[in-house]
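Here is chain A:
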Amino acid sequence: MLTIKNLHASVEQKNILNGLNLSIKQGEVHAIMGPNGAGKSTLGYVLSGRDGYQVTDGEVDFQGNNLLELDVEQRARHGLFLAFQYPVEIPGVSNMELMKESVNAVRQHRAETPLTAAEFLKKAKAACQQVQLPLEFLKRGINEGFSGGEKKRNEIMQMILLEPSLCILDESDSGLDVDALQIVANGVNSQRDGKRSFIVITHYQRLLDFIEPDFVHILANGKIVKTGDAALAKQIEKEGYAFLGLDNSAEASA
Partner candidate 1 sequence: MTEQIDQALSRTYDAGFISDIESETFAAELNEDVIRRISAMKNEPDWMLEWRLRAYQNWLTMTEPEWAHVHYPKINYQAISYYSAPKSMKDKPKSLDEVDPELLRVYEKLGIPLYEQEMLAGVAVDVVFDSVSVVTTFREKLQEAGVIFCPISEAIQTYPELVKKYLGSVVPRSDNYFAALNSAVFTDGSFVYIPKGVRCPMELSTYFRINEQNTGQFERTLIIADEGSFVSYLEGCTAPQRDENQLHAAVVELIAMDDAQIKYSTVQNWYPGDEHGKGGIYNFVTKRALCHTNAKVSWTQVETGSAITWKYPSCILKGDNSVGEFYSVALTRGRQQADTGTKMIHLGKNTKSTIIAKGISAGHSNNTYRGLVHMGPKADGARNFTQCDSLLIGDLCGAHTFPYIESRNPSAKVEHEATTSKVGDDQLFLCQQRGLDAEKAVSMIVNGFCKAVFKELPMEFAVEAGKLLEISLEGSVG
Partner candidate 2 sequence: MTWLQQVIDRGQQIDDWLSPLRLQAIETLQQAAWPTRRTESWKYTSLAALEQQQLRLAQPATPPAEPPQTAIPGLNSLDLLFVNGVLQTDISQLPLAAGLQLHTLRSASAIQRVITTSMYAQVKPQRHLFGLVNDVLANEVLFIDIAHDSHIEQPIRIISRVSEGQESHHRVLVRVGDRATVTIIEQTQSEHASFSTGFTEIELGEQAKLEHYRLVMHTRQAIYFGGCHICLHDKAELNSTMLGYGSELSRTDIDIMHNGQHARAKLNAIYLLGESEHFDLHSTIEHAKPHGSTEENVRGIVGDKANAVFNGRIHIHRGAQKTQAALQNRNLLLSRRGQINTKPELEIYADDVQCAHGATVAEIAEEALYYLRTRGICRSKALIMLNFGFIQELINQMPNPLLAQWLEPQLRARFKEMEVR
């Protein structure tokens, strides 16, 4: 599904990723943990193709395509979805308008017929229900005036609608209380069908109590420094990142 080899990336001439390797197979859930500033969010931005994130070395293969050659929107249409840590507010453009365009752009890419208004609405309603987002949120401007939790749920709602093959969840748990966390996790779990793969970027182990990962990777200084299973996340929860010889202060201040 996704193979990252020796990925180096920089932002404003500052190296953030320094030779990252990662391989993800269909249906797998990979958690990426690490102290603040390790490059976790950068990974999501680089994979999605954000401007200003310069890939200086390495390769990324996504379902047989050279991912790094594709535009942002082409990556999305190929099935890469990024759920943002801080989704931007776009007043004036409604959620509904965005999703209609978006779903049909993806469908067109897959050579499927566009959805009729009724078909779309039915799917959208179901997606909203899945993450317990009131339907009126579809009519509102994208994330406009949403609470932190509503924004996160809105991201998952979009993910459900777009049916991507690889979902990158960038700290989808941050700022959520337990109930909201449960809703987000249920939304994600509902999409685990053995084919869809996930990269779950998180700072805390707690999200992984709800979304069980197949692999846990520790990202530090722009590299994966340790890989294990769910137990590794639990160990970090208990001992911090110090046992890996990593600075724990960032962790403490987070």
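Here, a residue touches a chain if its C-beta (ideal position, glycine included) is under 8 Å from a C-beta of that chain, and two chains touch if they have at least 3 such contacts; residues count from 1.
Behind the choice of candidates: all candidates are chains of the complex that A comes from, given by their letters.
Quick caveat, the model's predicted, so the values are computed rather than measured.
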Original post:
Touching chain A in this complex is which of 1 or 2?
Top reply: 2
**OP:** Over in the complex, which chain A residues touch candidate 2? Could you list them?
**Re:** 48-51, 71-73, 75-77, 81-82, 84, 87-88, 90-94, 97-99, 101-102, 105-106, 109, 141-142, 158, 162
